[in-house]
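Removed: one protein chain of the complex. Kept in place: all other protein chains.
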Amino acid sequence: MTEVLKEKKSYADWPGTVWVNESLDWKEAKIVSAGIDVGSVSSKFVIMSDGEIAGYSAFRTQKSSEYSSQYVTNALFDKMDHISLDNIHYIVATGYGRVQVPFSNKAITEIACHARGANYIYGPTIRTILDMGGQDLKIIKCDERGKVLNFVMNDKCAAGCGRAFEVLADLVRIPIEELGPMSLKVEGKVDPVSSTCVLYAKSEVMGLLREGVPKERVLAAYFEAMKNRVIELIKRVDFEPEFVITGGIAKNPGMVKRIEKELGVKVPESKVDPMIAGAVGAAIFAKTLCEKTDKKSS
Amino acid sequence: MTEVKIRPIKVWDEFKKVRAKYYKDISEAKEKGGLLWSGSGWSLANIPSGLGDDVYFLYGEPYAATLAWFKDYAAESQEYMDQIGVARDACSYLRVYWSSALRGTFILTDGTVVKYPEPNFYWTVHICDSHAKWYQHIAVRRGVPMKALDVCVGPGNQLNEKKIRYVVNQLHDSIKWMEKVTGREYSDELLIKRTYQALEYMCRWSRIVNYNKSVPAPIEEKSLFSFYTVFEGPWDKLEKEIQERVKKGLGALEGVEERGRILGDMQPPWPVLTEFYRYMEYKYGVNPIGSLYIYAIAGAWKALDEKGNFVWEPVKFEELLEKYELTNRDEALRATAETFLRHHGMWQTFYDSSFKRKAVLSMTEEWKADGMLLFMNRGCEGLAISQLDYYHALREKGFPVATWEGNFADPRDLDIPKIHHTIDTFMARLGINPLDSES
Amino acid sequence: MLKLIENLSELKRFSEWVDTRHDYAQRWKKETGGKVVGYICTYVPEEILYAANILPVRILGSKVPDSSSRVYHHDMWCPFSHDCLSTALRGDFDYLDGIVTTLSCLHMRQVFWLMRDKCEFDWSYFIPFPHGTTNNPYAEEYAASELENFKVAVEEWTGSKITKSDLEASIEIYNKNRKLMKKIYELRKGDNPPITGLHSMEMVLASQLVDKKAHNEVLESLLEKLENVESDREQGSRLMLIGSENDDRDFMRLVEYEINYPATFVFEEHCTGARYFWSQISQNNNLVEALAKYYVDRIPCPSKDWGAAEGKDERRRFSFIKEIAKEYRVDGTILMQQKFCNPHELDIPGLRDLFKELNIPTYTLEFDQTTPVGQFSTRVEAFLESIGEEILF
Partner (left out) sequence: MISVGIDVGSKYTKVIVIKDDKEILGKSIDETGFDVKAKTTEMFKSTLKQAGINEKEVGNVTVTAIRKELVPFANREVPKVVAIAKGAYFISPNVRTVIDAGAEEVVAVKVAEDGKFTDYAVSEKCAAGSGAFIDAMVNALGEPYEKFGELALEGTQDIPINDQCVIFAESEVVGLVSSNVPLSNISRAIHVALADRISSIAKKIGIEEEVMIIGGLANDVGLITFMEKNLNVKVNVPSEIKPQLVTAIGAALSY
């Protein structure tokens, strides 16, 4: 076992991002609100000036939620002119680690935040949202305000989630962002791997590779299985085609293309990284709460 | 070395035709003015027969098994059930049946998919935790009348007048209810005729599987599965053919001596039926001679004695005839109820794990088995009851036993290489080498 | 005032009783010299046992992860049944003189057989009982005959007759217990219920574990206090809990005390809730028949709730749930089910239809041996956000 631990090169790693909206000056805003989304795999932070995105950052979640929340906020603060926690009027935390963020004013679930965020990013016509996070799959139905009507989540099984692709990346030794494009290189029908359990699918993948099946094909089989798992959940709500995908996997064409094809829809493009939708929703809630409670924290 | 083959059963073609016609008739029953009803295969099917000669029965479980046999269609059906949010661990037969009814499609034995034949009514017994709830849901969704019967009065060796009456009363009510929902008049004469047939069939089935106690066993389990639901088949011919084999000492396999006698306990893995049985037979020359399921599900057995021991002795049809005078409705209902309650082997297993344990232990002796492969079937909780109980009993006795897991109606949960590996390991346990390694 | 209610000695007593159930039973045994019998399903007529000076205690699990049950008990049997069995295998029930069950679901039947065979109890009894109690006109008569047999078996075991007055007295105590618990439940109809779901759960659990006489005394004094106080707890969303056996106090605590939004359970329908006590036994001449009638007519467990359908759903439990949801002005419903609990799983599609018709939002949660706090708090919070929290928009 200990031998295993020494080889620590990870193909699952991805670089963090920091982005600042140069056309906005946060100092002029009436309300500076922020949303922080601490997920099991990645942590995202968004600052808004009067409801417009002023900047965001995203990194892999580290040891603890508290540590990650500080890490991701500091990363953005470093790049934004003189801003600090003191300048932010209201902060909403969301995600798996939402209650462990020491500096938030309120915690709201990622389900509500993703719906609100998607409503902001893609417009009020959006009705069905698929959020693919690190350990969770959520299908959310919402109204024109971005309020959740109902939702389903995966139970006790991490199949189809971000973590599953990290496991796969490490197994096949291909950087995580290349998995999707590679899996799409295969033409024709590919049978899915039969197990959706992350660990068992892993050994099935290993078996296929050992039998000499080309990597692309094996990846396609894995993606097919994960896609089926997602579709199964989507079908449990009254699917409406005004549909978007948020979360980290929204950037994985291997999943997105397959889901689009299966559902016969096209997911709209957006200028905003779909990965930060939850944090965006949280920042909007923060603004609303700030207005309604008239309590500026500073 | 001669090639190993299944010794063909001559009368099979006739059975096959009857079976194909059976499903065809079901799909066309109502168009032709007949009646169709559906319910659990455990139901006392002779009862609705009193409604006329044109009454057809869509047996829930055998239909589900047929559906499961068509691997792709089964996978598609199971996926549909996942999508509409019916628990994955729910009865797997129920799941594929629901998918058929809810989607309005129906698969025939040749694989043709036709429209789901809407029954005139659902009528069922409820022995496990799913049967009545299975038809109740479909009945509500499709707006069809439904009635279920409680037959859980305890084991056959503790029957008394009150218990029997409890079931018979419900049967009387059922007949009145059937008359009401179909608008037909019920014929007691027809009931009596069908009751004879039903009892005769049960006695016959236990005789047929009883022949497999001979060495070599004349028939293998996959064939038994093909025959047992074809109630209207040429049973006399089949029985003669099997008797003939026993007399001549012919086993179920051609080209090899019987190298081992393997028992199972459950329904088979329908989607991989061939891959499961033929692998054992052709690679190792062993005979899967049957299972607790195939022996107990359709036969009339002496079953439980006073001490709770399970007696694997077929009930003689003549004895039943002596016991019951089938001259009126009540007598026919009583004969039916009591025969099922007392002599249906599988019904006993729901009341005490010791009955099932004893039945299994004595089964391995009576059928002179070399080993038993237990199918931990995730698709049927009713029959999975007490599996680990008798597993340990067999193990502690030193009888070769092993378990494997899967779902009998879900191809997604049946891994062929793994199943083959289980068989290989178990054969190694029995010291039986592959045929080709010894040539 | 909030603190006042939380600190009521009666509520603390319930919770203590639940926590120290094994000690209680052993003490009771020592003090009274009577026998203690474990029952596995709430269809067991405790009244008959109690009339014979036996303390009936419900077999419950202990919420400790333990795989020892998996050696004998199928992986696909429900986690509650596994928990009960592994608790028994660890020897926690060794003080029991006997165990009883009735024809309940398959999983709990299997627990009964395994406990009987693996632990050495002096006595055990399996009561055949109607498997279906809905639309079944013959169930009562048949049940009475089986309960009579059970009574005789108890008499044979203890060596003394259960007289008519013994049984009468027992039924009276049990009826009183049911009546008092129902009264307390009914206080939850109004705004700001004086008692939370956690407290009610502990009340019912305690009732299943201790001498009903002692339980009645506490109930009476609690009722008196509760009738005169009003909770100043923020009630938040009024929730109803529907489903399988549930003694998961961590879950109740999570929803009512720990998550980010206020919420209060105003009704629990399961067999550790209303299904256990909602109706009364009508004392008539033949007490065993009266018992049979009660157990056949009580709000059924889904495993017994089937029978007929003439174009509409005739599940008795559904009509009860429908009435309660209206009467208790429920904002949302949590359908909880023990993982692998088949009878409940098969009722869920119908229940979803029912609540759709009532226009009451539902959310389904699958329970395991222990509560996944993180996962459940997100789900429940999101559910509460969807049925309330207009402030966010």
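Descriptive notes on the structure:
Think of it as A, B and C in the order they're written, each chain with its own count starting at 1.
Heads up, the rule we're going with is that contacts are C-beta pairs under 8 Å (C-beta built on N, C-alpha and C of every residue); 3 or more make two chains touch, one makes a residue touch a chain.
Values in this document were obtained by computation on a predicted structure and should not be read as measured data.
Taking the full assembly into account, the omitted chain touches A, B, C.
Of the listed positions B:Lys247, B:Lys323 or B:Arg395, the one in contact with the omitted chain in the full complex is B:Arg395. Across A:Ser64, A:Ser84, A:Thr125 or A:Thr293, the residue that sits in touch with the chain not pictured is A:Ser64. From the options B:Asp352, B:Asp389 or B:Glu405, the residue with contact to the unseen chain in the full assembly is B:Glu405.
Considering the full assembly, A:Arg163 is the residue among A:Lys44, A:Arg127 or A:Arg163 that touches the omitted chain. Touching the chain that is not shown, out of B:Lys5, B:Lys240, B:Lys323 or B:Arg429: B:Arg429 (per the contact rule at the top). As for the chain not pictured, it touches chain C at residues 64-68, 70-71, 75, 368-370, 372, 374-375. Residues of chain A in contact with the chain left out of this view: 1-2, 4-6, 8, 40, 62-67, 96-97, 100, 135, 156-158, 161, 163-164, 197-200, 203, 206, 209-211.
Contact residues of chain B toward the unshown chain are 376, 388, 391-392, 395-396, 398, 400-403, 405, 421, 424-425, 428-429, 431.
Just so it is clear, only the chains that are shown with their structure count from here on.
Inter-chain contacts peak for the pair B-C.
Chain centres defined as mean CA positions place C nearest to the mean of all protein CA atoms. Greatest centre-to-centre distance from chain C is found for A, with centres as Cα means. Inter-chain spacing, taken between the CA centroids of chain A and chain B, is 49 Å. Between chain A and chain C the centroid-to-centroid distance comes to 41 Å (mean Cα coordinates, whole Å). Annotation for chain B: residues 84-85 touch two or more other chains. For chain C, the set of residues touching two or more other chains is empty. The touching residues of chain B, when paired with chain A in their complex, are 79, 82-85, 412, 415. Across the interface of their complex, chain B is touched by residues 152, 194, 228, 231-232, 235-236 of chain A. On chain C, the positions that touch chain B within their shared complex are 71-77, 103, 105-107, 109-110, 113-114, 117, 126, 128, 130-132, 135-139, 141-142, 145, 302-303, 306-313, 315, 339-340, 342-343, 345-350.
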